[in-house]
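Have a look at this one.
Here the complex is missing a single protein chain, while all its other protein chains stay put.
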Amino acid sequence: MDSYTYLGPEGTFTEAALLQVPGAVQARRVPSSSAVAALAMVRSGEVDAAMLPIENSIEGGVSATLDAIATGQELRIIREAIVPVSFVLAVRPGVEFSGVSRIGTHPHAWAQTRGWVDLNIPKAEYVPATSTAAAAHELLNDKPAYQAAICAKLVAQRLGLDVLAEGIEDNTGAVTRFVLVSRPGVLPAATGSDKTTVAIPLPQDRPGALMEILDQFATRGVNLSRIESRPTGQFLGHYFFSIDAEGHLADARMADALRALHRISPQLRFMGSYPRADAQYPQVPAHTTDRAFDAAQRWLADLLTPGETPEQ
Amino acid sequence: MDSYTYLGPEGTFTEAALLQVPGAVQARRVPSSSAVAALAMVRSGEVDAAMLPIENSIEGGVSATLDAIATGQELRIIREAIVPVSFVLAVRPGVEFSGVSRIGTHPHAWAQTRGWVDLNIPKAEYVPATSTAAAAHELLNDKPAYQAAICAKLVAQRLGLDVLAEGIEDNTGAVTRFVLVSRPGVLPAATGSDKTTVAIPLPQDRPGALMEILDQFATRGVNLSRIESRPTGQFLGHYFFSIDAEGHLADARMADALRALHRISPQLRFMGSYPRADAQYPQVPAHTTDRAFDAAQRWLADLLTPGETPEQ
Amino acid sequence: MDSYTYLGPEGTFTEAALLQVPGAVQARRVPSSSAVAALAMVRSGEVDAAMLPIENSIEGGVSATLDAIATGQELRIIREAIVPVSFVLAVRPGVEFSGVSRIGTHPHAWAQTRGWVDLNIPKAEYVPATSTAAAAHELLNDKPAYQAAICAKLVAQRLGLDVLAEGIEDNTGAVTRFVLVSRPGVLPAATGSDKTTVAIPLPQDRPGALMEILDQFATRGVNLSRIESRPTGQFLGHYFFSIDAEGHLADARMADALRALHRISPQLRFMGSYPRADAQYPQVPAHTTDRAFDAAQRWLADLLTPGETPEQ
Partner (left out) sequence: MDSYTYLGPEGTFTEAALLQVPGAVQARRVPSSSAVAALAMVRSGEVDAAMLPIENSIEGGVSATLDAIATGQELRIIREAIVPVSFVLAVRPGVEFSGVSRIGTHPHAWAQTRGWVDLNIPKAEYVPATSTAAAAHELLNDKPAYQAAICAKLVAQRLGLDVLAEGIEDNTGAVTRFVLVSRPGVLPAATGSDKTTVAIPLPQDRPGALMEILDQFATRGVNLSRIESRPTGQFLGHYFFSIDAEGHLADARMADALRALHRISPQLRFMGSYPRADAQYPQVPAHTTDRAFDAAQRWLADLLTPGETPEQ
């Protein structure tokens, strides 16, 4: 692909996720101000794909991202990326610790570094910014509103800022998940360690309807790694389910599950099959392998038209 | 078909069931002494099909019949028949009520007419016979062991006996179900009111295995009209399930259920799809019609190879 | 208990099962001519309990026995017994092999010894009897209808007959299950290896109703050792389920399952909790032990009335 957008401005964790994509370093990369804006650029063809945060994000737009993909013109998730959530304290070159009295950053990042700040710069005054990257950019202005920004290391490097402290997040080890979204086309090839994302409207609000949906996965040995009920619109009480299932549409068990779900809830939306960022392989029960599906199909075909099914 | 066997001797309820089959009146009809013997004649090709009792029978062999079909060389049920269980008191021409002091019949028939006998011939002595038809045949011997037989009307007519009383069963309205069994071949065409019989070995003796099997029917809107756990052999504790399900193998929902069952229990045995004797039509939920299965299949094929699926 | 009935006449396999009951050898034992008659004697108080065949029986009345317990005035199964199905060839003292040209027995026993007879007395003529024990008794008559009876060893011993051959059944290792039935009273104590029998009318004839019933057992880790759909009466299509479940009513998981079933199908009938004849112990998942039920109950009580639940 030649061109990408991502949740900007330059230097966000989202851009860091994008840079993991082979070829993205050389490609055209356009920051967007929101997930909705980024997806609009993909839908219009202005860019080939958008990298967006999808979980636990300090860059917002998480559920919003999935909701935006689930509605409107169809899109496909073609890749996921995981980025550690780690912050630095960045300043203009030459500024020292003792010169930091005001700190700018996104409110979520502020919440996640309060422990470190209270311990190390207890008198620091907080100035909110629209993103951690925007906070870093502010430092380049003539009269910045603060002396230091809490941001990703990437943006500090990109802008030539000094890093006074690294790894200042209170909760080390946290990661954020991102997805790369493009227009529908050829699916990424199955790798054996894949994930499939679907949005499934609940057919009726009755006990058991959700069970019926989940049963289609469980009875075919398909594990789920994420499930969320999401309101379908402005009325409380109407839901769809946003689900990540382990496997690829090209796996017989996944295709069979989705066919069954299409019968139960024909408005379901397939949002992509793509390699898992954690590269873990699922345990596939013997009775849900492609081989088991093939054997069952041959057995049945032979019952319907005896003698016409070639043995393998 | 040209030749049939049935549970004999001549004149049994089973032969009455066979005579319901179009063309059977003109065909060759050979009585068998047991279900096992009858099925052996079908398997060897000596006859084209066998009519056998399958439920509530006074002619025995009920579970035995299904077990015999479920094991050994494959066979197919191609038809079912229902016959009212109604008895007559038959005598040699000229014998009168007052001359009846001993009555012969099968023990089950005796049990089902005790009320009438106690009321009408209270002093009658009971003589057991191997079948109601055999009891009637005995009356033709030189010195029959009794003066009257309790049997089906058919055999009395066939043998030229007099009928002293009809409808002498204590429980009116009872019926017996029979099945016509042949070697595997072209399946009877689907009529919309069909039944499918399968034998499914329980994959493991654990809570939930039976549920998993039944779920394959339920989740596809397939109702069951009979289910029995049957021991697989001489050891208590190993089971297979003998099941009648509503629908035909040519119905998408039934084919899909059987494919799933083949994966779970690959040794399952398909024993036939055939018209229901009661001609009742099942209620098929919208999401399990052939149309719903077709739509799901087209949707999925288009996801896998966009643009290649022709619209219908 | 002081008095029993059993499916007679004297010397049946059923009496052999009864003699396994402690004290039965000394007790009054009255043969009955049918399961229905035996249960009537229990219901009227004429005897304390009845021993009846329940599975695979060559003495008939199997499904009939359970159906008879499931309807009418309530009864309880309080014990089960297993008896090997093994036959002897019995004759009057002094009769030899060469003198046997006619053999009497019940049709089911005849079917199960045909292999041996064909090999050893190929020209033997068969004479049906109402039971294997009746066949043996016939030999004591002045002019018996045959020279040999195929029967249980017990009746041969009891009547002082000679046994020409033992173990003549074609299928060695087969067993028959019997149950001892009494009026409702104190339940047999739980042993850890118990069985509970219930009859559950299907609440509605719809896909999923059977699933809902079985789910109540499965979700509580209760394994089933027998399940049969039985027609409720003379109309095809209305069913109840006759079920043997592993465990005792005094087990928390079984009590909880039956409570749930009572809500779903209030007409269900409890037919008894009693020790298993095979003395096998079920595997009880950790989350369905009595301890787990107790812990859950204390947790909940404490939520409802904080501080009032004493710790254990």
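Chains: A, B and C, in written order; residue numbering restarts at 1 for each.
Quick note on the criterion: a contact is a pair of C-beta atoms (placed from the backbone, for glycine too) under 8 Å apart; a residue touches a chain by one contact, two chains touch by 3 or more.
Keep in mind that this is a model prediction, so the values were computed, not measured.
Novice: Among the chains present in the display, which ones are touched by the chain that isn't there?
Specialist: A, C
Novice: From the list A:Ile103, A:Val222, A:Ala255 or A:Leu300, which touches the chain that is not on show?
Specialist: A:Val222
Novice: Which of A:Val25, A:Leu119, A:Leu140 or A:Ala174 sits in contact with the chain that's absent?
Specialist: The missing chain is touched by A:Ala174.
Novice: Looking at the full complex, which residue from C:Phe97, C:Tyr281 or C:Trp299 touches the chain that isn't shown here?
Specialist: Within the whole complex, the residue contacting the unshown chain is C:Trp299.
Novice: Since one chain has been left out of the picture, which residues of subunit C touch it in the full complex?
Specialist: Interface with the chain not displayed, on the subunit C side: 184-187, 212, 215-216, 219, 249-250, 255, 258-260, 262-264, 266, 270, 287-288, 292-293, 295-297, 299-300, 303-304, 306.
Novice: Tell me, which residues in subunit A touch the chain that this view leaves out?
Specialist: 34, 36, 56, 60, 82, 107-108, 111, 126, 128-130, 134, 171, 173-175, 177, 205-208, 210-211, 214-215, 217-218, 221-229, 231, 234, 236-237, 278, 280, 285
In this text, only the chains that are shown with their structure count from here on.
Novice: Take each protein chain as a node, join two nodes whenever their chains touch, and name the resulting shape: line, ring, star, complete or other.
Specialist: Chain contacts: open path, no cycle.
Novice: List the centre-to-centre spacing of subunit A and subunit B in whole Å, with centres computed as mean CA coordinates.
Specialist: 58
Novice: At least two partner chains per residue is the criterion; list those residues in subunit A.
Specialist: Subunit A, residues with two or more chain partners: not present.
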